[in-house]
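Not every chain is included here, but those present sit where they belong.
Chain lettering (A, B and C) follows the sequence in which the chains are written, and residue indices restart at 1 in each chain.
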Amino acid sequence: MTNVGPRYCVGVREHFMIAHSFRGEVFGPAQRLHGATYVVDVEMCRPSLDADGVVVDIGRAGAALKAVLAQLDFRNLDDEPAFRGVNTTTEFLAHAVFDRFAARIAAGELGDGARGLTSMRVTLNESHVAWASYEAPLAVPR
Amino acid sequence: MTNVGPRYCVGVREHFMIAHSFRGEVFGPAQRLHGATYVVDVEMCRPSLDADGVVVDIGRAGAALKAVLAQLDFRNLDDEPAFRGVNTTTEFLAHAVFDRFAARIAAGELGDGARGLTSMRVTLNESHVAWASYEAPLAVPR
Amino acid sequence: MTNVGPRYCVGVREHFMIAHSFRGEVFGPAQRLHGATYVVDVEMCRPSLDADGVVVDIGRAGAALKAVLAQLDFRNLDDEPAFRGVNTTTEFLAHAVFDRFAARIAAGELGDGARGLTSMRVTLNESHVAWASYEAPLAVPR
């Protein structure tokens, strides 16, 4: 963190519940159809606060996260066209949630202020002993 | 608790990950094939400690719990003969884990001392905001 | 627990954020106007499952809990007529949430099946190191 400048972050938590299976011997018994609850933490960061004095409108952020997860929740991911031919591992899904959430930010769904967000981290907690995350800078659309 | 005598309890935590679907309009989108991570808490109780000065051999209890959950883990419960025709709700599964664990206690798998256990509670945490449990006295086989 | 029969419980978690102050020297600095986030756990229990194979319709239970908490959330409890002249301690509020939630059960808001609930526990977590609860049998209206 020595070479990282100041930043504020805000985090929100939601969850979704899916079925899926993996292909590849490395996955052992997880090659069978099974499922998971993913408790999702989204952290959005920026170097300074927006005009309202916040990182992001947390109400809109929560609504956007619910909308993203509603398209995954209570589904068998093996049947989702968007995930055809890929292993929907926890790390893969963290990236997928990141991309879908970032698209909503870019589309203005979290308000104009949210365009000042510079980075985001999405963590999927799959149990009390395992989790995966994807984090990246946020491209700023103009 | 006013009319409940003294007791000791010991608890252990494990998890399992399954797919399933529910039948009945009350379940809404959970009628679709989906899944869950269940973080399982098993609490075993008795009014006094055994000859070794413990409620139960926690090593054996943990091994027995892993054995019980291994028969559920990484499976689609809709395909399990044991659960044919029933909705494998969280409360139902809490009872199923209770019964399977209690059978191992009765069979002596946790040692003779474990036959002194008088009650047990099994809690299945399905997310950070929802859980279900089943608790009951333990029948003492002789 | 030795003399308590079998039971199933289901729990749901929500939160609300309020301001209040206490009267009485025993409360020390909490006599000043301050506030709290209460993370609320409601556990509903019954000896056997309902016709749908559940303790309660968890969707309706969650909605009812949100409705109860919405009438407290983002308020200064010192100004609430319902709490005039009382100290809205954590234990007092646990009872207040219990009563309001039980009234909704009795009114049929959680469905007919919920009338089979026999007991309930409401816990208000006020920090990572303190909490209070109220539990009681549920009167069954007919």
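Quick note on the criterion: contacts are C-beta pairs under 8 Å (C-beta built on N, C-alpha and C of every residue); 3 or more make two chains touch, one makes a residue touch a chain.
Keep in mind that this is a model prediction, so the values were computed, not measured.
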Number of identical chains in the entire complex, 3 depicted: 6
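Please note the rule applied: only the chains that are shown with their structure count from here on.
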Chain at maximum distance from chain B, centres defined as averaged CA atoms: A
Self-contact between copies chain B and chain C, residue sets same or different by half: different
Where chain B and chain C are represented by their mean Cα positions, the distance between them in whole Å: 26
For chain B, residues contacting two or more additional chains: 128-129
List of chain C residues in touch with chain B within their complex: 1-14, 49, 52-55, 57-59, 111
Interface residues, chain B side, partner chain A - complex: 13, 15, 17-20, 29-30, 32-39, 73-76, 126-129
Parts of chain B lying in touch with chain C, wherever the complex brings them together: 3-5, 7, 24, 26, 28, 45, 47, 86-87, 89-92, 94-95, 118-119, 121, 128-137
